[in-house]
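Read through the structure below, which is laid out as structure tokens, and then see the notes.
Yeah, one chain of the complex is gone here, protein chain that is, but the others are all in their spots.
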Amino acid sequence: MTFEILAGNTVRQVTVARNGPLLHVVVDGRTLVVDARRVGDMALSLLVAAEGDATPVRSVDAGLAAQRTAGDFDVHLNGRTIPVQVRQAGGFGRQKKAGAAPGTGPQRITAPMPGKIARVLVKAGDEVKARQGLVVVEAMKMENELRAARDGRVCEVSVVEGQSVDAGAILLVVE
Amino acid sequence: MTFEILAGNTVRQVTVARNGPLLHVVVDGRTLVVDARRVGDMALSLLVAAEGDATPVRSVDAGLAAQRTAGDFDVHLNGRTIPVQVRQAGGFGRQKKAGAAPGTGPQRITAPMPGKIARVLVKAGDEVKARQGLVVVEAMKMENELRAARDGRVCEVSVVEGQSVDAGAILLVVE
Amino acid sequence: MKKILIANRGEIAVRVIRACRDMSIATVAIYSDCDRAALHVRLADEAWPVGASPPRESYLRIDAIIDVAKKSGADAVHPGYGFLAENKDFAAACRDAGLVFIGPTPEAITLMGSKTAARQAAIKAGVPVVPGTEEPLSEQTSDADVRAVAERIGYPLMLKAVAGGGGKGMRMVSSAAELPAALRAARSEAQSAFGDGAVYLERRILAPRHIEVQLLGDHHGTVLPFVERECSIQRRHQKVVEESPSLAVSPELRRRLTSAAAAVAKTVGYTNAGTIEFLLDSDGSFYFLEMNTRLQVEHPVTEMVTGVDLVQWQIRIARGERLDLDPESLLTPMAHAIECRIYAEDPDNGFLPSPGRIQGLRVPHGPGVRDDSGAYEGGEVPIFYDPMISKLITWGETRDHAIARMKRALAEYEVRGIRTTIPFSNGSWTTRTSRRRGLTRPSSIARSARRAADRCRRSMPRTKSSPWSPPLCICSPGQ
Partner (left out) sequence: MKKILIANRGEIAVRVIRACRDMSIATVAIYSDCDRAALHVRLADEAWPVGASPPRESYLRIDAIIDVAKKSGADAVHPGYGFLAENKDFAAACRDAGLVFIGPTPEAITLMGSKTAARQAAIKAGVPVVPGTEEPLSEQTSDADVRAVAERIGYPLMLKAVAGGGGKGMRMVSSAAELPAALRAARSEAQSAFGDGAVYLERRILAPRHIEVQLLGDHHGTVLPFVERECSIQRRHQKVVEESPSLAVSPELRRRLTSAAAAVAKTVGYTNAGTIEFLLDSDGSFYFLEMNTRLQVEHPVTEMVTGVDLVQWQIRIARGERLDLDPESLLTPMAHAIECRIYAEDPDNGFLPSPGRIQGLRVPHGPGVRDDSGAYEGGEVPIFYDPMISKLITWGETRDHAIARMKRALAEYEVRGIRTTIPFSNGSWTTRTSRRRGLTRPSSIARSARRAADRCRRSMPRTKSSPWSPPLCICSPGQ
């Protein structure tokens, strides 16, 4: 099976093939021999062979956590957390990580985490300047003021004060 | 739903009925109001109301472990382990825990735990006396000599030395 | 004392339950709607609902909690920290209801709870204080008046909640321009955290060390101070790493600090557990900062170097026992202990809160490691409460040994499903290690914490004045 895996800003082509009890993992042309065992739901014990070496001995404990988007995972390796996106071959195509370029089009202000709308600082029709505060989201006793990326006009406010919102929810739109 | 639950040597009639967010559990006629939440796979947080009381407040953390026989569980309660057998209503009928009475019929000598046959001390046809050693099962570096419950003749030996056996496997039969 | 109600949640409720178990005292937990399956509910003997998830509708509801205490037949209440721990009305309500409040008197809470009154008490005790406002600035005080006071004290200054603690409602203000926004934010945060929007101003001492002295006072006139803790590594004015003893405190300075702390406590006839915070200047002079009239989050480091179970002693004091601990041993640390707080925040994204379900949890174990946690695999971290989910404490034969064990434990620590500050903490220890002895040079902690801070700053589209300001290391404990 071949995947594309986005980690950091690099997309890697990864092919995984069973070979008896072992896996042959080809990452951007480099072949790694891996002995993988499930040690829990979403947890793997990996033994990885040095490149060119046949016996996998480097021990890596990998814990996975599924994220909101299907195919997105947090990978936990000895105290480090690496967000990755796994797609079918060609899933990312040429370009790097998707996402609207900030320079153009209407700004959708979304909730960065689940929380409560503490204050709405603007109303539909308001003209706003770059970096002007638009809405304050509260979670875990801390307030997070979301600001306009650039000048514009508020064309839509989708939330009211006191309302609970999920991560990623669109709070208001500035055009 | 109505069950029969065998714990220790007593069979209890247990009826469980949903009542909004709560459960009404009737054990041998006594009604308990229970608030149960899953806190893991096979783990429950229970709040139990004192008899006659409506608000469940006594906190009991119950962990379950399925045993070999379907419907058999180990129930873990604050450091104690209680083996129980759960059956449909009437499952146990009048009599207590099933199991052939030791006094009569052929003796099936079974492995009390998974292990390895260290020594077979008799062969088919041998006459054996009560408490005579028949076979030695080794597990976890300890040897367990299984003995005849009473006089008899070995009519079948189903294992050889060095063989691995599962718990409950029939090792030999004495009649 | 047969049954204690714990008016709190999370790791501290669990901590108190364990102390009660050790004393064969029954425990009553309280829970809000979203906490029905929380660890403190699971471990307590009884658990009673007290309302909806927002703190003001549950863990801050004095009436509901007192009602549960009566119904459950509890004879005492432990407030933990945060929530109602420093609320004089709650302490008074307990007393009025015939319940033993395991903490100081309402009078002591009132006095020391007001940062401005506390400063006056310190002055009375002959302990120097940081220059600042002697009177609180209520929510009615106009921005103009506040600006006027600020000008007198001079910038940069600290804006703090009178009822404050734990960095809530606290802002650094470097110029008059920043004042209005900071004032608004501080007041609203203070209001939501403590139900009191009053604030005060204090000159900002540059690069001080935060040294604090744990105290216990019994009802027979004895007040005993403990070896100091240093809490200099902070982020967003919240403590991140605490340790005991402090490298900056000589035995001689320890005498002066602890006597000063005891003097303040005695002046106000303080009882039960409390902590006095000092700012230690580079020249060795120190200033009274505030007194926390409760158990501190970081109390375990003191327990690790003195062997004293502080929660158990809070209970013993509350039931009238005498403090028969040896004063000298409390000032003589056994080697070294460090605490690292684990927050449900995303260090790769400006420390945004990261509530949610814990899909997987691997807790470190082994020699010299202690984990005080309210989390479990499969459990939820709600959006309504403080983001701290656990405290990792390590003890070592030396400070370097404690740090080495902290690094090892952090590497074993895995919380999956939500983002936590574990990778950040981990990164802040793993630089400049001496290969052969495997130990981190003291100074590298703060240095690499700064480096981590820079990383966050880059990844963060926000201004300094926002609560998302990057981790700041007020000073390096190593220097």
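Chains here go by letter, A, B and C, matching the order in which they are written, and residues are numbered from 1 within each.
Assume a residue touches a chain if its C-beta (ideal position, glycine included) is under 8 Å from a C-beta of that chain, and two chains touch if they have at least 3 such contacts.
Owing to the predicted nature of the structure, the values given are computational and were not obtained by experimental measurement.
Which of the displayed chains are touched by the chain that has been omitted?
Counted over the whole complex, the chain not pictured touches A, B, C.
Taking the entire complex into account, which one of B:T31, B:T81 or B:Q163 touches the absent chain?
Considering the complete complex, B:T81 is the one touching the chain left out.
For the chain not shown, which residue from B:L23, B:L64 or B:V84 touches it across the whole complex?
Within the whole complex, the residue contacting the unshown chain is B:L64.
Would you mind spotting which of C:G154, C:G284 or C:G307 touches the chain that isn't drawn?
Result: among the candidates, C:G307 touches the missing chain.
Which one touches the absent chain: C:A176, C:A207 or C:M334?
Considering all chains, including the one not shown, the answer is C:M334.
Take the complete complex as the reference. Which residues in chain C touch the chain that isn't displayed?
Considering the whole complex, chain C reaches the absent chain at 14-15, 18-19, 21-25, 43, 300, 303, 307-309, 311, 334-335, 363, 365-373, 395, 397, 401, 404-405, 407-408, 411-412, 433-439.
Touching the missing chain, which residues of chain B?
40-43, 63-66, 74, 76, 78-81, 83, 112-116, 118, 131, 138-145, 147, 164
To test your reading of the contact rule: which positions on chain A touch the chain that is missing from view?
Here the touching residues of chain A are 35, 37-41, 43, 45, 47, 55, 57-59, 61.
Keep this in mind: only the chains that are shown with their structure count from here on.
Taking each chain's centre as the mean of its Cα atoms, which chain lies farthest from chain C?
Comparing chain centres, B lies farthest from chain C.
Using Cα averages as centroids, what's the distance between chain A and chain B in whole Å?
Going by mean C-alpha positions, chain A sits 48 Å from chain B.
Averaged over CA atoms, how far is the centre of chain A from the centre of chain C? Could you give it in whole Å?
Computed from C-alpha means, the inter-chain centre distance equals 32 Å.
For chain B, what residues touch not just one other chain but two or more?
Residues of chain B never touch two or more of the other chains.
If you look at chain C, which of its residues touch at least two other chains?
Residues of chain C never touch two or more of the other chains.
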